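Omission of a single protein chain aside, the complex is shown with its protein chains in their original locations.
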Amino acid sequence: MEKIIEIVLSGLSMGSIYSLLALGFVLIFKSTGVLNFAQGEFAMVGAFICYTFASLMKLPYLVAFPIAIVLGAVLGVVIYALFLRRMIGESIFSTIMLTVGLASILTSTAGLIWGHDVYLLASPFTNKVVSIRGIILSQGALYTILVSLILFIVFLRFFNHSLLGISMKGTAEDTDTAGLMGINVRMIHMIAWAIGGIVAALAGMFLAEQSFVRLEMSHVGIKAMAAAILGGMDSIAGAVLGGVIVGIVESFASSYLSGLEFANFHTGDIKEVAAFAVMILVLMIRPQGIFGKEKVERV
Amino acid sequence: MKTRILIGGLALLSALLFVANGAWAGQVRGVTDTEVKIACLVDLSGPGKYGGPPIADAFRTYVAWINDTGGIHGRKINLIVEDNGILPNTTMIAARKVLLKDEVFALAFNLGSAGSSAILPLCEQHQAVLMPHGANKEFFIPGNKWVFVPHTVQYSMASRAVEYILETNPKARIGMIYQDDGFGKEGLDGARAAAAYMGSQIVQVAPYRTGTIDFSSHMSAMRDAKVDWIVLWTYLPQSAAIIKQKTVMNWDVKLISNNTTGVPPLFALAGAEADGYMLVTPYAPGWMDLPGIIRIKDLTKKYGDYEKTLGNPSYPDYLYMAGWGYIEAFVQGLRMAGRDLTPESIVTGLERVRDFDMGGVSPNISFSPDSHVSSFSSLVLRANGEKGRFEIIDPIKEPKTPIQ
Partner (left out) sequence: MGRKFKTSYQQDSALFQNLWVKSWLAIAIVVLCVLPFVLKPYELSIMNGIGIAVIGALGLNLLTGYTGQISLCHGALVGIGAYSTALLSANLGLHFLVSLPLSGLMAAALGLIVGVPSLRLKGLYLALGTLAFGFIFEYVILHWNLTQGEMGLAVPRIQFASFVVETERHFYFLILITAALATLAAKNIARSKIGRCFVAICDRDIAAEAMGISLTKYKIMAFGISAFYAGLAGCLLAHYQQWIVPGNFDLMLSISYIAMIIMGGLGTVLGSILGAGLITLIPHGIVYLTDAFKDVWPGLSGLIVSFKLGVFGLVIVGTLLFEPRGLFGIYQRIKVYWKTWPFKY
């Protein structure tokens, strides 16, 4: 039993990082119709910014943290203003390809600025643990789960109750009509990218807290994408749930299915594909994801 | 009508295919009276960029020294350092480039084992000697005429690690965390063979995919199996993450790993917790006053950038030494091959390199027609967290486990 709880908790802590990133995917997709393949790279850049201020410039971690969040938002806005703004109305393939291109530019630029090594981002909770009845959880993981939970509630309230949130939902529903109703669509798009940048930066810093800061961190983006699809690309609750599912599935797969050896097949680290296998299974049953709305199409 | 033209055209093309005979005859590729061109393929751009520059630095310094002292048999060395991006695809492009465009005589270094096996046919076809780093078993069993490996291989290092554990504590319960790729599996095979040879076994294994950094489940699997030693066939970030996880779990388990993690940045990442971390490597730590290391340092001061390389306390010195060992072995082969340099003569030249003195930096280099792997011996080092450096705890020794 204890082991199960431990597995679930470790899945949750990774899962909340996926959730945060998936949230970014959903927000940007919902309001601008772009699947941002560079979301993982945003997270990596966010972590590197925090590292620059906290470890290189020796600012307190709690100062560097908000700076990284603000700069994450700025990055989102800049990317939108420079590139995506011109792509409105282009096919979905083109926008996907554009963000793939952006991802590789971001990685290379980060490599030029910060180098290809592995760096330590020391935070107040590094190497500290919480122990509840023999179950050990690192403080970093605990905070990751808590902050994601809080953010999830904040976003739900934001979208259902604030004027800005409602107009974002409206823009997502129908951009043209929203424009006619007096909503500044460009502004809405920009805000969506800013929020996308913020949650990515948060995810990046939490990930750095659990591991280290390095360029390859951005690979987490693809799994978060699987999480977003799993939950349904147009649902915030879906993104969060998808992230948690992916995290927990990975955690169980890694504990029970990894490293098995059969006559001519060994499972190796099955964790890496478990998330995708689950995603395919879910899509077979619900092609629009768990919480996704089924679109009624007209000719 | 159209179909007929089409068929005719295709027939003509097929005929051309058979007629065209692409033998580019001439003198030996990459060798002139005054120059021999060799390539060093390392990662200067991709995910392995960490390892590339130190190796390139060592090659450049060594070649500058050789050329300054008159070259080999009157030939200066023209070194081409090419980025191979460490992945198989990018390595392929780099190998084609140096062989077909630059027309080098040999590839004195290639970083990345999957990439090395991907370019092997190309080297065979163009009769170019290939010296792969991080070589796997595939390269020496049954052995390849064109492949030379100047230091030990992952398999033997893993055997050495397990033998060391069982020699210090015959009842040790050993677990293993390994990278789920050729590198890691090679280590796993070596460790298992050694455990079986010593009458023990690896009680728990946990693979991880390249790039993973979350080791909570791997480590709890190890703890559930009640191991007291974990063999890590991992890279630096993973080793540091495992040390971190060990601290979080407050678990005093002994760790032993491979040469790739034996670099100063480990102390920056893991801090004092790194104390006691062990590893198996063919290269002595760079701070020691061994004759070979003093010699390399002196030459670097004269021909290279000492402050940026070996003089820098956070420099990954083992990679510099590794690069040095490769080019030294290759140049010794050039010397033995004599003035008449051909693909055949460099192979026999390298095969004649016998017990070349490395001054304690690594086991001495010797090749023979039967063995293109210089030696299977290695050292065991232990991290000293206080001083932030590695110290030798077990001298150069060859593992007893036979290689299958």
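Here the chain labels run A and B in written order, and each chain numbers its own residues starting at 1.
Keep this in mind: contacts are C-beta pairs under 8 Å (C-beta built on N, C-alpha and C of every residue); 3 or more make two chains touch, one makes a residue touch a chain.
Keep in mind it's a predicted model, so treat the numbers as computed, not measured.
Chemist: Given that one chain is not shown, which residue among A:1, A:163 or A:284 touches it?
Modeler: Answer from the full complex: A:284 touches the omitted chain.
Chemist: Going by the contact rule already stated, which one of A:7, A:75 or A:102 would touch the omitted chain in the full complex?
Modeler: Answering carefully, the residue with contact to the hidden chain is A:102.
Chemist: Of A:8, A:59 or A:87, which sits in contact with the chain we cannot see?
Modeler: Looking across A:8, A:59 or A:87, the contact with the absent chain belongs to A:87.
Chemist: I'm checking contacts with the chain that's been left out. Which of B:93, B:172 or B:198 qualifies?
Modeler: Residue touching the absent chain, from the options given: B:93.
Chemist: Could you pull out which residues of chain B are in touch with the chain that's been left out?
Modeler: 2, 6, 9-10, 12-14, 16-18, 20, 22-24, 44-46, 49, 83, 85, 87-90, 92-93, 96-97, 100-101, 113-115, 117-122, 125, 136, 138, 180-183, 185
Chemist: What residues on chain A make contact with the chain left out of this view?
Modeler: Residues of chain A in touch with the missing chain: 29, 35, 83, 86-87, 90-94, 96-98, 100-105, 107-109, 111-112, 222, 225-226, 229, 233, 264-268, 270, 272-273, 276-277, 279-280, 283-284, 287-289, 297-299.
Here is the rule we use: only the chains that are shown with their structure count from here on.
Chemist: Sort out for me which residues of chain A touch chain B in the complex.
Modeler: Residue positions touching the partner: 3, 6-7, 10, 14, 111, 115-120, 127, 129, 136, 138, 210-212, 214-216, 219, 251, 254-255, 258-259, 268-269, 271-272.
Chemist: Spell out the part of chain B that touches chain A in their complex, as residue ranges.
Modeler: 45, 47-50, 180, 205-209, 211-214, 216-218, 220-221, 224, 236-237, 240-241, 244, 247-250, 265, 268-269, 271, 273
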